[in-house]
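Single-structure report; data block below.
Every protein chain except one is present and positioned as in the full complex.
Chain IDs A and B follow the sequence of writing; residue 1 opens each chain.
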Amino acid sequence: MQLTTLMLIPLVGAIAVFLLPAAKETLAKQVALAVSIVTAIDAIRLALSLDNSSGAIQFVEKHEWIPAFGISWSLGIDGIAGLLIAMATILVPLIIVAGWWDAENSGRGTVKGFFALILALEVCMIGVFAATDLFLFYVFFEVMLLPVYFLIGRFGGAQRSYAAMKFLLYSLVGGLFMLASLIGLYVVSARTLGQGTFDFVTLTGLHMDAGTQKTLFLGFFFAFAVKAPMVPFHTWLPDAAAEATPGTSTLLVGVLDKVGTFGMIRYLLPIFPDASHYYAPIIIVLACISIFYGALLAIGQTDMMRLIAFSSVSHFGFIVLGIFVFSSQGLAGSSFYMINHGFSTGALFLVVGYLASRRGSKKISDFGGVSKVAPVLAGVLLISGLSSLALPGMSSFVSEFLVLIGTFSENRVAANIATVGIVLAAFYILWMYQRVATGEPSEEVNSTVSEINKRELVAIVPILAAIIALGIFPQAALKYINPAVSDLQKYVSVVDPTPAFGALTEGIGS
Amino acid sequence: MTAALIGLPLFGATVLLLGGRRTNAWGHYFAVAMSASSFFVGVATFMSMLGRSAEDRTIETHLFDWIAVGSFQVPFGLQIDQLSIAFVLLITGVGTLIHIYSIGYMAHDENRRKFFAYLNLFVAAMLLLVLANNYFLLYVGWEGVGLASYLLISFWQHKPSAAVAGKKAFVVNRVGDVGLSLAVMLMFVTFGTVTFSGVSAAAGNGDATSLKLIGFALLLAACGKSAQFPLQSWLLDAMEGPTPVSALIHAATMVTAGVYLIVRAHAIFDLSETARTAVVVIGAITLLLGAFIGTAKDDIKKGLAGSTMSQIGYMILAAGLGPVGYVFAIFHLLTHGMFKAGLFLGAGSVMHGVNDDVNMRHYGALRGAMKITYVTFGLGFLAIIGIPPFAGFWSKDEIIKVAFEQNTLVGLCTLVGAGVTAFYMTRMMTMTFFGEARWEKDVHPHESPSTMTIPMIILAVGSAFGGLLLLFVGDIEAWLEPVTGFATSTEAGGMAWLMPTTLLVIAAGVAYAWNTYGRRPVPVVAPAEVSLLTRAARNDAYGDAINEAIFMRPGLHLTRALVWFDTKGIDGFIGGFAALIGGLSARGRKLQNGYARSYALTMLGGAALIAFVLYLVRL
Partner (left out) sequence: MNPNNYLILAGILFTIGAFGVVVRRNAIIVFMSVEMMLNAANLAFATAARTTGTLDGQVAAFFVMVVAAAEVVVGLAIIVTIFRTRRSASIDEANLLKY
């Protein structure tokens, strides 16, 4: 019941916030913050109490829901899901603090509505990572769109309706293909097992012929690729991220998009191992394109939010690459990358949000010389940026390098291409920093951009601390990921290659 | 003990950065204290190493398991051996001196605390680089120094040129870092380990191709960090940073990291002739290119930067010569660390005296106004051009000798380099300290405060006697031998003609420069009518122009085209599809014309159609 309880906390909170009188804005914020903090603590407690000697799904709970179709309310987490839930729930209170005034200053929704929606979204985020019934997963996958739709469509920039609709349509189309595959999977399971099921563990043992696997795989993959997002299904992301409030963008890119890559790791590899191998070369090519394309587009952006969104497209390329090379470093790196990317992109979105709220613009060209008028704010921007470009000592470096080294042992060409991506990352981040923070401040910057305040600092410092702490002690997260990864490798029947000329008897790491 | 070496300056940086304005008053003293205590820890470690026999001098410290995924096991482990300790002493020693110097140099800068924080950060990162016991942890230090270098080059961020130079340094270094990361990956795939000891032990099992590729990748890394051809362009721009930074990072320590890397990975290079040859070629090209650029620069710091490139070229070349050269590469690195840091500090002192003017054409006759600077700079000058018995003579002469033994062409390159070095350094010396005064109007040259002169004096002493000490008292060949291996030249003593020849070439360079700049008046404005070669040298041999033409401009066009493609192409396609559906439904809507009878007719038609189809199907 632990996971259900974890979901009930924000759910009750969301309802409570929604039922508050509209005038009590501060109370709504305080309640939302308190609820999200409790949720975060509970989620961290759960993640830390995972048994890291086994890759099995833990905290399992199962209640019948629609027995006629073999659908049940079943939840459970392994190391990867547990850490993602912890990451998501840590981000929620921070974005509530960071976005304390966002609801008043943008759009036309009520303040309590904003915070109730965020909590509602949190429920869905936990659900989507914890579900172990494919139908339940699908339900959360789709229901999650609604709070985000309203968060973007009601609280955002000038083009928010367009962006929200685009996001919704893209996701729905992706979800539709997934639904088709899901039904197909059910039919196949009914045919093979006699009784149809959506249960994840049962489905992993299902024997399907290669043709069926390939077809069903595509439906799921399309949904995940839209969500992740991979080139060429990415164009909804920059619009959505640029129009939403910074907090929403953080959750959208930092957590929601992870559902795509999480789905690939959790569902595609174990359920469709043959199809995964079959499509891997094409997906690796797509991932490499994403890495490059996202980075080049990021260089060409004039809007900071869009720049971050495109940098994320590039980072998602890395994550997908690591997944489909099937090596333990690649898979562990990708899983770890999902967590780190949540933090580093979150930090970037928040700090750019701080800048934009002062200057009233997200255009890079409207800034310049920020480090002179607000040195700490500029410093925070730089640290967040360095985390995004995977500077050693930051957690993103560990994960990015794990992906690269995992790729290198399986596919040298892809690894070489991806490695060049790190040069481009340095360029787009530092170029943005150069144009935003250095030089002489203009008249407008001087008068509008003030130093970061305490509330904003409180929101962003924990993220930066997490980034650095995980960079120095990545093992704290990797030890939960590793067993899950070795189980995954069993599903896809992959064994890490042995070094070509190693002195294997020599004690490594001593 | 080893961890404290890194921990102390890191702690200093953390306190100063997080402490904020509260630490403004005492921050610089704190930073100096941290750097100095790191130096003392280094000295203590060195003393305890001296007390042990050559085989047990290596100390490994395993702090914790850093990354362990599958067979990729990387410890957070430090290793201190004869090679590392040499670097530790250089970094913390010269580093501390430059910290002290900066107290005076940055006295009036409002961000002095930040400057010292970054300096401490640099020292910590550089120490991590040389103390790591595996290539992956070395990578952390490697990019850490890149970060510190970025922060310090663009320290005066309000100047756009400084901000651009910092970014350029970081990005070009990242290109080199690609090499290092490829090397780490190749090592892992080939040997299954990335520790120094593991790779060295397994190197003999490797096949020629893998070894060659690893060597090339390491060379690329070294090119980036050590500003070797073709990644040299960032170093000259890096002179935008405050002069102490140029002295510490871009002369004495960071830029020599490439040499360290190659010497550290000697097990790979020992086994790959091809990789070694590539190293020698790169070293030779850069040593000539740097010297060539140095001859035409009027900016005293850029002149010195060109010289740094050239001297590092010597080291890289020596490292590429294999076991006969590693020791001398490190030897030259250490002496260069002292005299080049001294020269840069001298240049900083001169700039301090003439209102931060860097143009040597505005100097002249400064020897009277700045006596200490004149003498210390002079000693550095004698050391770099290789006059016996000053430091540079011992190290450079050995490199030239070894080069001639290996290959006459390479030897000639080093010899010519020595001559050109003598030329541009004499030019710099005469333009700055001799001749008639060409000062700007409101310039009143004066000697710098003692916080600045004392480090200069100490470094000048090092430039004078450092070579002797290292060679004869320290016996550097024997000291480094357990780490790098050492092969004495086959025909020892056979090159008796070489040293006189070298000295002759150097004398010729000095004489030519003195004749051109010492005996004739130097124009205050650089002559515009100059040969193509001079023009090329002034423009850094068109390195920037080439980068601009090959990478930057096409790159920007590409990104612009892609942005267009993304919005018009991909998004346009999606948007067009949406518009198509919208248009179709607008057409379809017209069918709802409001006439009940037309609806009835449609219904009737539909029903008839269905009936007809059913009828057909039944048949």
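Quick note on the criterion: contacts are C-beta pairs under 8 Å (C-beta built on N, C-alpha and C of every residue); 3 or more make two chains touch, one makes a residue touch a chain.
Owing to the predicted nature of the structure, the values given are computational and were not obtained by experimental measurement.
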The chain left out of view makes contact with B
In the whole complex, not just what's shown, which of B:496, B:528 or B:596 touches the removed chain? B:596
Interface residues of chain B toward the undisplayed chain are 589-590, 592-597, 600-601, 604
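FYI, only the chains that are shown with their structure count from here on.
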In whole angstrom, the CA-centroid distance of chain A from chain B equals 36
So, in the complex, the side of chain B touching chain A is made of residues 17, 20, 62, 64-76, 136, 139-140, 142-144, 147, 150, 154, 157-158, 160, 162-164, 166-167, 170-171, 174-175, 177-178, 181-182, 184-186, 188-193, 195, 198, 201-202, 205-207, 210, 555-556, 558-560, 562-563, 566, 570-571, 574, 578
For a test of understanding, state which residues of chain A touch chain B in their complex under the given definition. 169, 231-232, 234-235, 293, 296-297, 299-301, 327-329, 332-333, 369, 371-372, 376, 379, 386, 391-393, 397-398, 401-402, 404-405, 408-409, 415-416, 419-420, 422-423, 426-427, 430-431, 433-434, 437-440, 472-475, 478, 482, 485-486, 496-504, 506, 508-510
